[in-house]
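Single-structure report; data block below.
The complex is shown incomplete by one protein chain, all other protein chains being positioned as in the whole.
Labels run A and B following the written order; every chain starts at residue 1.
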Amino acid sequence: MHSVKAGTIKMTHTRVSSFLVALLGAALVGCSSMGVEPWQRDVLAKEEMQLITDPVEASIDDHIYFSKEASSGGRGFGGGGCGCN
Amino acid sequence: MESFKSKSISAALATATCTLLGTSVAAPVLAQEEPAWVFNTALLYYGEADGRIQDGSVKGLVQRRFVDDRVLSIGFAVDALTGATPNGAIPFDGVQTFTAPSGESTYKTAPGDMPKDDSFQDVRASLTVNWSQPLGRLFTINAGLSGSSEFDYTHYGANLGFTRDLNKRNTTLSLGIAASRDAISPVGGVPIPFSSMLDRSKQREDGPRPPNRTGDQTKDVYDVVFGVTQVVNRNLLVQLDYSLSASSGYLNDPYKILSLVDAVTGDPLPRTPVPGKKGPVHQYRYENRPDSHVKQSFYGQAKLFMGGKVLDASYRFMTDDWGIHSHTVDTHFRVPFTNGNYLEPHFRYYTQTAADFYQISLVDGTQAFTFASADYRLGDFDAFTVGLKYGWKSRFGKEMSLRLEYYKQNGNAPAEQVIGNQAGRVLYPDLDAIIAQFSYQFEL
Partner (left out) sequence: MARKRGLDRAIRNTFLLAVFALMGTGSAAEPPFDVAQYHGKVVVVDFWASWCVPCRRSFPWLNQMYNKYAADGLVIIGIDTDTNADDATEFLRDFPPDFKIVYDPTGMLAGQYGIEAMPTSFVINRRGEIVASHLGFRVKKQHEYEQVIRDALSESGHD
């Protein structure tokens, strides 16, 4: 009798929790000393250094791979760049 | 119909995220110029070998920038699809006949060939609108709507996102949520799961529904993504994201079937069409998937500036409650030339495990399944993409690029599911595809 694996959810629950804690930890603790001064963001301001350089191309790829594979998305948004204002 | 559509909110969010949120959030403002209007357009050709899917499309993103980092983004896409797609039945030494989704015609598969449904053509149009603006100095908000429509499928969605900067903007926290409702009205009606593929019959417009069909269905998808972006040093930017996607409702592919086979030989069981009618000469059953699907992804990306060249590398791990997990490694390496043109090789590797209910065929009598699907996209396969992109600026300063890529999927049928004569046949429809894209950007 085939049915949806409940064990998978349980197993990933602890993985999820640890990952979220790690993310938050990284954000609030580890990252406070990392980085550059606001006037040192010349490289980060470049177009080719943005997390998504070409949004139309990124959306094309996401659409192709979503249609042909069982995974999709996962990417976030925001951050990087010139950090102005 | 081939699932070349924005079925889930993940795709819509990804589409929304990637087309809209990625450039319209206040922080990564382009420094070179500040035009009021930015147009980003692309022509795409996607073509698979063996007479399979071909897609031609026009896509665009229009951004209108208002004072103090407020941006309105409008994205659109029009796709025209044609070609054949594997229908889930397995190859066989004899001729196989199938009733087309409309129920009004049949198509045949030659002996030994992978059965493919070639009876569809479709045009899909989609639209996304997004607004982004700062809220206070270190906070931004964005909100958007999306919609798409094709012959048998409609999608509506909404999304909301926030970012918060910390540590002199070296750290950015982001949160995005999205919800969508999709309506599925397949050609010929929604098949009852595990019902048989019937003979061809001419449908009267207002006639009774065939016995193996039900009414139109819907699907709801909710997504959330949480991310941290961190400037490591002057040349290195990293991002980590966690996302959760929950779908519920009708998650089946209404056009996919499974072959009903003999327990010993593994050959499709024969069937005789009703006298006077045309129809399948073997037995096939429509697939069934759970009505709930929860996916989680862990994603990390790094962008490294190397004296002019830029390395972009990302990794994603996905796991879901259908037993599928996948790994994706994606890398781009941009090499600029002195005249401002650039070359960008691309390599992507993808691997996934099969869904728990992935079945290459159904054995009559001895097995009883709640869920089963032979859709190759739920199978066990590896894939890679290799590509090259060349970018340049026209005489008038317009940015253009040309990208050519090759995408290959190699799949494996689970060894324990192979029965008898199936062993000698190709059970997974490997994929070979070409991606060609021309992009044109201009500003006003």
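We adopt the following convention: a contact is a pair of C-beta atoms (placed from the backbone, for glycine too) under 8 Å apart; a residue touches a chain by one contact, two chains touch by 3 or more.
Note that this is a predicted model, so its numbers are computed, not measured.
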| item | value |
| --- | --- |
| Among shown chains, those touching the left-out chain | A, B |
| Identified contact with the non-displayed chain, of B:108, B:137 or B:277 | B:137 |
| From B:34, B:93, B:216 or B:364, residue that would touch the chain that is not displayed | B:34 |
| In chain B, positions touching the absent partner | 29-31, 34, 67-68, 137, 168-169 |
| Footprint left on chain A by the chain that the document does not show | 37-42, 45-46, 82-85 |
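One rule holds in what follows: only the chains that are shown with their structure count from here on.
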| item | value |
| --- | --- |
| Centroid distance [mean C-alpha coordinates] between chain B and chain A, Å | 19 |
| Residue numbers on chain A that touch chain B, as the complex places them | 1-6, 8-9, 12, 16, 19-20, 23, 26-28, 31-32, 34-38, 40-60, 62-85 |
| In the complex, chain B residues that touch chain A | 2-8, 10-11, 13-15, 17-23, 25-32, 40-42, 44, 46, 59-61, 68-69, 75, 77, 134, 137, 140, 161, 163, 165-174, 176, 223, 225-235, 237, 239-243, 245, 290, 292, 294-299, 301, 303, 305, 310, 312, 314, 316, 318-324, 326, 328, 334, 336, 342, 350, 352, 355-357, 368-372, 377-378, 383, 401, 403, 407, 409, 431, 433, 435, 437, 439 |
